[in-house]
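Missing here: one protein chain of the complex. Every other protein chain is in place.
Lettered A, B, C, D and E in written order, each chain numbered from 1.
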């Protein structure tokens, strides 16, 4: 099944892409504008230079359109498709100036997102056949939250919360400051939007028990040994069939399947984003 | 000698950091604000969890100050210092809310920049004792150009141009479109700010020759074999003692020293940015 | 128990308040600046002119501080306190220009929010002694979402979702477009952040049944007769003790208690926001 | 005669509407985007659910166009037209996603503005057959000044000044600070743009006299008893045929006609804005 | 008597000054930051290099404070004071980096505004002893409207309207489009804020007559010969003692006094802004 990613509306996206173009262009593309050949029409291809999972081509198309509405950028690879070195993933044509001025920004976006999608895909593949789903975290490059989380979707993950405002995550510091899980939850429940899910981080079985007593929606098992994790999962399942269970902490390609096999619903890790290298692509145009 | 990095003025930086905080906070930090303990004062540390080169702590300090001017964030490691797992790199104290709300954004910045500085340091170390200097490229995460290039400085590189407007870089497409190196340079020289440096990408000795004839300021030897590169360097040195020579293309930790030993002045590579993993750090606070 | 409202961080708030000040000031406060007495120091009071619940005084304080950091604005009534005509709710002192230039914007905010808090309080009071909680909706004045929802908190309501992105609400059109509740939920679950709560609007007992089968987190009983609502509540309680139940549609001061007595957990209505009149306040200063 | 309202240019309006859409959408419309049916084309109607005066439909049309240029939104009721419950006031068709994502923002605007137009209409109707005109004030919801004042125009009022910069209004505090009406006017006249009108608030006949002596353009009779108001009007008419007279203070539907019959030119009140309830409308689409 | 100018509130001003600093600084002040001596404290002076009228020093002070709150900038010349070559007009001290980075922007502002103030002063001086006042126009450098009009105030002019929204100015095209002065005024009066002044441009005595019939507030005599202007003034005075009269069109230093002596109230000209040269100033610091 193909993975689906959700992009923000153009209304929001255009503001970001415009800022990124201006970051590179500054007061003008001296080289390309200096040629005084801006309207010359050319065509070319985007070519993968390494194997991986493609993500972000619709953003590249939009980058060029923001520079010049007449540019045609046709993706030949669909989002989430695996590509091979030398594969043409998109065809582009339009005014020389738009193509050369937008090239670097468009490539930077797609190379970064494809790198993330590719590594996410490797993590997700480890969970093949299991019910557990891979989820990401809030460790994302500042300014790229929604797009990097789009890339993990494309790679096969589900998104965790998108920010500090769309779910409650009670960590050790919150618990300590409030004087216990129960007090923290009571306090928070009285003033957050009522549909918000409440998740609690637990590191011991005692904390799992306390979280169960206060009927949190999601219990995170943080950095637990596999044995303890299995006990925790069993305890939770026995007590409340609707509580979701998330494992987290030091997840690697080597251990993710074992963690998932403890029976948790979700395994969260920042690795697909923080450990990803860019997927190499280049643009070749025929002048 | 300690590496120095230049940050943009606070005037510009604050706008970026504010946007990044708002990206994470959205309509409010439900968990922390929900505790209703915002003014409670706490203290803690930032701790390295892996070996590497620290970069970005002044930015972390500013992130917290934007949330609450009363927060104290004291770096114990200076920018560019190597750190070990478990090392306390900064001490922080202030209102609980500011610390927990700003934590993720501040850490994301420093982890990303330190990851870049660390890998840059490895590349730069390969050039020890040689005159050639490591330089970066425009392959940077959109929105983070100035900060990622700050991190390469901290790691030991010099910056290449910061955008499309502070130097001219004539590539194959520009040459083809203009009808030759000479025509491209003449056209560009007639309308760019006169102090701008002109660099030309060359892939053959014929192109090197042509670039020399038109007195470009910098000649890039792109993807040349070492033998050809040595000939090119000799040719350029013989002809013009002031022309700067930059090697580029498929630079790796394995080959960078050999490339540098051809006698070029600069070796440029995007690897320290596009191949960097984040350096792991965490914040521990005592409530 | 006093109601608590959560305001967005100053970082975000200041941007909004600044825009609102500039909307009124335009190119300058011709009258006050024209007096050339800007630095003259004066003092005064904010006085309630009608009975109601006060909300928004911290915002008024910030408005004046944005104009002049030296202004002192001390609230004498706490947020959520009921006030009587003639009651002094705040004392203010500082430069004449800051006080007169900021007066209208500051009053407009507090009058609007206090009007909402006052009407919310009337609705909430109808639920005294019941478990059901009053909640608001997304019918808020454009640009004032977080602040108007702060006011409903102050008046005694819980907030419903803050926007389209912090919870899923499946309405009739979504169901029809997807081809049924089950298909809609399956599709949405596969691509939204996993902690997001899913709520479904139902108008018939068949739809309630279908929602239960797909284990939605919240079932909204929309515009149901009280008899049907009671059956629905019983059905849901019998089937899943954790499903939250929300009643909605044509809620009035006259019928809200009867609706709540059906046993639902939440009663949502836009009335405290869309039907609220401003609470009258004025500023009196002594020159 | 149909009332005419003046909207700001699209250039300015689009910035506001975009912000309002982003306020609601946040990081994405999870429900609608989650259906993955965005391009599905649907059609529907906007229906009035209560009697009133329609205002704001051109803004609703623009909201949808900002999301998707292909949306067709055709107003069936003209601005200022009175509508009945059940009346179809607009037809809409286009992509499902644009319609559902923009629905709430578009409705919120029209419901708020129509509520204002409806109440304004009631006030204006009290002045039927008289020369006096109803005018609004600066008591407007922050951020909505130009649009709420558009709605009062549609309801039958004239606008008073739009901000602190397009007319001078000298109030008691200004007079006291300057040391008298004469000194205040002299000071202000020396440094404001010369075409600006000067209005003075008066509460006594002595102040009216003083204002006349200094040839102000508009005299406001603030909170005067009807008897005193009649004397004031006569005094002003006798002395200067061009001075405009505005009555203000505690205007209600019950007393506005009596106030107007004193012979004043304008009656100003914030009631049509601060006392207005939203006019209920809904969108029905056929999927 | 000293001329007074009104600056916009800091809230608005800071946004403009920040943009102007960033326009010059771009990604960083390579030279000054490159010295790595930013915190070194220095002191210096601002020196006039030509005779003229000083305007804008408070803005210069603010520019430096935006870069570094610790900078001290003390004006020795008050706004509107005439200065001589070599005269020290301000003393400055603070961090080297703030002084050198802000120097150009601060000087550019003061040189431009002082140039305008100086030329305005020459025009205003021609009217010495007459009742007529010099006024400016909307021919201002885009983005500098409020500041350039501040400078004309400082030079001795009154401001005309600040934009298209704070007064009505009916020109020949408006009259032609509406089908006559009367129709234009009737149409406009029905939908503009009621306190707005209405001015009409007239080129013939017939138009003056028509304007008088419709009781416009200001009649502009545009490009009339002095003889005709005298007749127009007399006609207007005879008919309505409150109508203001403005002369405009091809005003020069040579003819402005003769124009004023026709008895008009105001003489408007763009020359002090469009014909002004910058007043030369420089900053000298002692390192």
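What we mean here is this: contacts are C-beta pairs under 8 Å (C-beta built on N, C-alpha and C of every residue); 3 or more make two chains touch, one makes a residue touch a chain.
Remember, predicted model here, so these are calculated numbers, not experimental data.
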Problem - Touching partners, among the displayed chains, of the absent chain - result: A, B, C, D, E
Problem - Options D:61, D:144 or D:162, residue touching the unrepresented chain - result: D:162
Fill in the blank from the handout: Missing-chain contact, candidates B:30, B:62, B:139 or B:160, resolves to B:160
Completion exercise
Across the whole complex, the chain not displayed is touched by subunit C residues 26-27
Exercise for the section: Pick out the residues on subunit A that sit against the missing chain. Expected result: 18, 21-22, 25, 27-29, 33-34, 36, 66-67, 101
Problem - Footprint left on subunit D by the chain that the document does not show - result: 4, 6-9, 11-12, 145-146, 162-163, 166
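Here is the rule we go by: only the chains that are shown with their structure count from here on.
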Completion exercise
Sorted by label, the chains bordering both subunit D and subunit E are A, B, C
Fill in the blank from the handout: Across the interface between the identical copies subunit A and subunit D, with over half of residue numbers shared counting as same and under half as different, the residues used are different
Exercise for the section: Identify, among B-D, D-E or B-C, the interface equivalent of C-E, where equivalent means over half of the contact pairs coincide by residue number. Expected result: B-C
Problem - Farthest chain (mean CA position) relative to subunit A - result: E
Fill in the blank from the handout: So, in whole Å, the Cα centroid of subunit A is separated from that of subunit C by 32
Fill in the blank from the handout: Rounded to the nearest Å, the gap between Cα centres of subunit A and subunit B is 23
Problem - Shared interface positions of subunit D, touching two or more other chains - result: 25-29, 33-34, 36, 101, 162, 165-167, 191-193, 196
Exercise for the section: Using the contact definition from the top, classify how the chains connect: line, ring, star, complete or other. Expected result: complete
